[in-house]
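With one protein chain removed, the remaining protein chains of the complex are shown where they sit.
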Amino acid sequence: MSLINKNIPLSFTFDGKSYFGFEGDTLASALIRNKVRLVGRSFKYHRPRGIMGAGSEEPNALVEIHADGVCEPNRRATTIKLFDGLSAKSQNGSPSLGFDVLAINDWLSPFLSTGFYYKTFMWPKAFWEKVYEPAIRRAAGLGKIIQKPDPDSYDKGFLHCDVLVIGGGPAGLQAALDAGRVGKRVILANDDFVLGGRLLSDPILINDKPSIEWAQNVEAELRSMDNVRILERTTVYGAYDHGIFGALETKTDEIGGSGARMVLWKIYSKASILAAGATERPIAFANNDRPGIMLASAVRTYQKRFEVDPGVNIALFSNNNNALSTLHKVLIDARENEFVIDTQGRKSLKSIRLNDGRNIKADCLAVSGGWNPNVHLTCHQRSRPVWDEKKSCFLPNINSLPKNMHVIGAANGNFTMSEVFESVRLTGKALGHKPADSPPTDSETYEVTAFWHVKGKKRAWVDYQNDVTAKDITLAHQEGFSSVEHVKRYTTLGMATDQGRTSNVIGLAILADATGQTIPETGTTIFRPPFTPVPIGAFAGPHKEQHFKPTRLTPSHKYAEESGATFVETGYWKRSQWFAKEGEQGWRDSVDREVITTRGSVGICDVSTLGKIDIQGKDAGAFLNKVYVNSFKLLKPSKCRYGLMLREDGIAMDDGTSARFSDTHYVMTTTTANAGTVFRHLEFARQCLFPEMDVHLISTTEQWAQYSVAGPNARKLLQKIVDPEHDISNEAFPYMACGQVTVCGGTRARIFRLSFSGELAYEIAVPTRYGDALIRKLMNAGEEFGVCMYGTEALGVMRIEKGHAAGNELNGQTTAGHLGLGGFVSKKKDCIGKVLSQREGLIADDALRLVGFVAVDPSDQITNGAHFINIGDDRIATNDQGYMSSVAYSPELGHYVGLGFLKSGANRKGDELWAVDFVRNHHIKVRVVSPHFVDPDGERLRG
Amino acid sequence: MANLTLQSPLSGHSRKYLGITLREMSDFEIVSIAVVNGEETNFGKMFKKAFDAAPPSPATFSQTKTGKVLWTGQSQYFLFQDGQDDRLDEALAKTFEGKAYTTLQTDGWAAVEVAGSRVHDLLERFIPLDISHAKIGFGARTTAHHMSVLVMKTSEDTYELLTPRSSSKTFLEALEHVTGHISRART
Partner (left out) sequence: MIINHPLLGPRDASEFVYLGDASLMNRPNPKSETAAEDFHAYMYLRDNPPGEHRELWFHEQGDRSWLIVTRNTLTHEITKVELARSSKGLIT
C-alpha cells in the first residue's frame, strides 16, 4: 500500500551535493527526507525560503533541472518526479543559496516597496538605461535561461471523448467510474503521477478501509475498461469554446531522452466534469515566509504519502477544523482568537511568538487559512466566481459555466467526503451515468471562520513568489490603485508562475478591508489559461527549425540541386533563384549570364509553382467573364489569353493566363503567391454569387510539372521533344496557342505558347511523375544550343525589361488603371470589381500610373522603393509623386531599369525627376520612359 | 525516343517499426469527378453501372473492383483505380457520357499506408479527426502538421494517408518523427 518504494533508491544532487531518495518521491519530498530546509531565495528581497506546499501551487521551491549543458528553469520541486541522476539547482541566490549578497535587499526593503521602480531610479535620466535598468534586470528574475537549443522533443495530439474528467481525486475517480461503466468514452486527466488527490494526504476511510485502497481498486477497474483512458501527469490547462480543452502531459522530467518529453493534447469533449479539487490558503502574519512554515495539507501529504516528517516540533495555526487532522504538538486556533504574531529563524524556523505572549519552539509551522476551490477552468470563458460567505471561499458560477461542464467535489465547495460523493451522484444522474450508491465514508464537517491577516508593523507575506506583502496592498490602495485589477498590476500580486494560487484570495480580502468593501464587491481578476505554466516548446511541438513549416519542392528540384542551384523560399516553396557556374563571383554574374543566354539562345525555367486551376462546365466561359476584367467566353479552343482579376473593391488581385482546351474546359493560371487566394475567391464566386452556373473547379497546380522554354532557339529545342505528329511551327502554333500533345515518344503533355520573358517562348507541361525525366531530356536536347537553366532572379529581370506587372505591382493598392490596363477592362460586361473600380479616388486625373524609369546618369544604380519628387521641390514626403516598384540591371542594355507608379505617368514621358531613397538616404535623377525596355514592339514573341 | 520514365513522390519508401509500418503506395491513378449541374440522377445510374454501387455519401469511400471512390464534395468524387493509366480522366469522361467532368489528379498526391497494432498511437499525434472510432470506409480531408491530408480507413488497423506531392517529403519526415517517439524502428 505504500507509495514510496524503499527498495528503489534514487540518487540526485541539489546545488552540487549528493543525496538519495526513493521511487515515488518528488524532488521536494526527497529534499525534506534529507532534511534540506533552504531551497531558494525570494524574488525581490532574496529572503531564504523553504518548501511550502506539496503540489503545483508551490510558490517557493522553484529549481532548475540541469542536464547535457542545458537547464530548465522555474520547475517546482513539488511536481518533479524524482529520477536517478537528477541534477537540480536552487535559483536566485548568488553566489550561493546559503550566502546571497542580494539579501541586502531585505534590509533595504523600506525603499523597495511596491512600485518602487516607478518612484525611484529617476535621476540622472541617462542612468536609467545604462545603470539602473540593467542592474535591476540582473537582480530580478528567478531561473536562468541558457542560450542553447532545447534538446527535447515535444509532440502535439488530438483526443476525443464523451466525458472529460478533470482531476483524479475521489470525486474524479468515482465520476470516471460511473461514466465508464455505462460505456461512455472517458478521459480521466490527473496532474499527479499517482491517483487519489486528497486521499493521499488525509486519514479517510471508505468502505471502512484506508481510502487509498479504494482509490487503487477504482484505478484497476478503470484500467480494465477499453473505453476509459487515464492521462497521468496531465494538467488540463485551458477550457476553450465548444468543449475543447488544452492539456499538457509530462512524459518525463529527464532532459535529452529519445521520446517526446511532453505531449500537448487538444481534447474534444461532449461533456466535462471538473473535479480539480481545492488549494489551501495560508494566513498572512509577520515573517510568515520562513523555511519550515508550510501549508497544513502539505505537512499531512509529506507525512502520509511520502512518509517523511517536515519537522519534529510541529505547531498548527488554523482558522478551520479541516486542518486539525495534521499531527501537531501545539494548536493556535484563530477561531479562538489565537494568532501567531511573529517568527524567528532566518534560514530555518526556530520559534514562533503568539499574541498571548508565548514563545514556542517550533521547527515546522503548519498553516491553514481555509480552502479555495480550483474554479479556474470554469472562468476561462469570462465567467466570474461567486463568493460563499459560510464556506469563506469563491465557488464556480453555475449560471455561466462553459457549456456542458459540471463541477463536483472540492472544486465545487464540497469539502466533506459525503458531500463529495453526493455531488458525483447528482452529476452522474444528470449525465445519465446511472451512478452507484455512494460508498460509506467518514462523516466530516467543514467549519471555517474567515481570517486573513494578523495586522502588525512587520512585513506579512501574501504573494510569496513575487514577494508581495500585506503592506504593499494597502499602499497600492493609498496611492489610488484600488480596483482589484489595478492592485494586481501595481503590486504584481498573482502575476508570478503560480498565478496567485495561494495568495489571490488573501490579497483581495486585505484590499476589501482597506477599501471598506466586501469581498464580493471587490471581486476577482480575470482568469486566463494556462492554469499552470506550459513551455513554449510544447506549443511548438515538432514544428521548429526546418519543420516550422512544410517545404514544397518543385518537380525539377533534384535536378536543380545537382546543378548547383541557390534556392529561395517563396511561401512554402523552394524555388531555384539562380544556378551559379564555376568561376562566377556572385549572383549578378549568374543572373546576367542566364538572361543573356536565354535572350541570346534558349533558357529553361521551372514554372510549376504558378497556380493552375482546372475549370470545366457549360458556363465556364461565362464564369471567367465574371471574374476577369476582359472577355474569355468567346476565346477559341486551343488559345490562351492574359487575364486580370479584380477584388470586388476594384483593386487588382491577380493576373495570369487562361487557356481553353474545349467548349467546356479551361485551365487558369495564377501567380505562385496567390494560388490559394484565387481558388478561394473562385469558389466563393461559384457557390455564393453565381450558383446557377454549371462550372466546376479543381486545383491542378501539383498535377502538372511545367517548364518555360524561352529564347530564339526555343522552338528548335522543343521540336526535338514534342512528337513529330504535333506541328509546333509558327504557322501551325502561333503566339498564344495551346494544345494537348505528346512528347518523347508518346508521353502525355500540354504546350502553351506564352511568354513572360518577351522572347519566343513556350510552356511545356507533363504529369508531375515525368517532371524529373522531362527536365533532363530538355536540358540534354538543348545542349547543342548552349541551353541554360534560369531561376527566379533572371525570370524577374526579363519581365521587368518587358514591363510586365508582377507581385510588386499587384500590391493590393493598384487598379487596372494604375497598371496601364484600364483599356483592357471590357466595357460590354460586368465583372467582379468593375463598379467600385470607377470610384472617384481611383480614376482621378492625376492617379498613379505604371511607367518605366532609367537613371539620367546610366552608371547610377536605381533602388527599389525610392519615391519620386519633382526637381525643384523639397525632397520630403509631402511632395511625393509616386514610387519605384521593381528594379533590375538589364544586361542587354547595360544599365539599370525600373518600373514605378507616377502621378499622371502616361503624360510625363521624358520628364526628369528625383528618385529619393528615404531608407538608404540618397537620391538620383531619373527619366520617365516607356516600361517596355527590351524589344518594345514585341517582335521576338511572334517569330 | 523512349517514353519518359516516371518517379513516385517518395521513391517507394517503406519502413517497419514495432507495431507500425509506413509504406508508400503508388501504383494507382486518381481522377476527380464533378457532376454536371442537374445530372445527379443520371450520373448515379451510370455510376452504378460502372462500379456496381451507389456513389459514396459524405465522409465515406466505397470499394470498387479496381479501386475506390471517395466523396470529396457536393457532387464531387475522387476515383482511385489500381494500375498506371495517365489518360484515365479521358476514359472516364467517355464513361460518363458528358454527365460529369473529369480531371487527372494522381500526380498531385503522394500516398502512405500506415498500419499495425500501434497505428492509433501514431495517428492520435497526427490526425485531428476522431478516426480510431470511425468505421471502416471512413474517408475525409483534413490537416496534419500544417499540410493537407486525405485519410481513408481501410481496416481496423490500416489507413491510407494522401498528401499533396510537393510537400510529401515533409509529410513523411513528420510521420517518421512522431512514429520514432512512440516506437522503435526495425528497418
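First chain written, first letter: the chains are A and B, and each begins at residue 1.
Here, a residue touches a chain if its C-beta (ideal position, glycine included) is under 8 Å from a C-beta of that chain, and two chains touch if they have at least 3 such contacts.
Keep in mind that what you see is a predicted model, and the values were worked out from it rather than measured.
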Considering the full assembly, with which of the depicted chains is the omitted chain in contact? A, B
Filtering A:Arg138, A:Arg223, A:Lys434 or A:Arg680 for touch with the omitted chain leaves A:Arg680
Specify the residue from the set B:Val36, B:Ala140 or B:Leu172 that touches the hidden chain. B:Ala140
Using the touch rule from the top, list residues of subunit B that touch the missing partner. 58-59, 72-74, 76, 128, 140-143, 148
For subunit A, residues in touch with the removed chain: 240-244, 266, 268, 381, 403, 648-649, 676, 680, 683-684, 687-689, 691-692, 830, 834-836, 838-839
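Here is the rule we use: only the chains that are shown with their structure count from here on.
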Separation of subunit A from subunit B, taking each centre as the mean of its C-alpha atoms, in whole Å: 31
Can you list the residues on subunit B that touch subunit A in the complex? 1-8, 32, 34, 36-38, 76, 86-87, 101, 103-109, 124-130, 133, 145-147, 164-167, 169-171, 173-174, 177-178, 180-182
Given the complex, residues on subunit A that touch subunit B span 153, 155-160, 185, 258-260, 263, 266, 268, 542-543, 547, 549-554, 572-573, 614, 616-618, 664-665, 693-694, 696, 698-705, 743-748, 766-774, 777
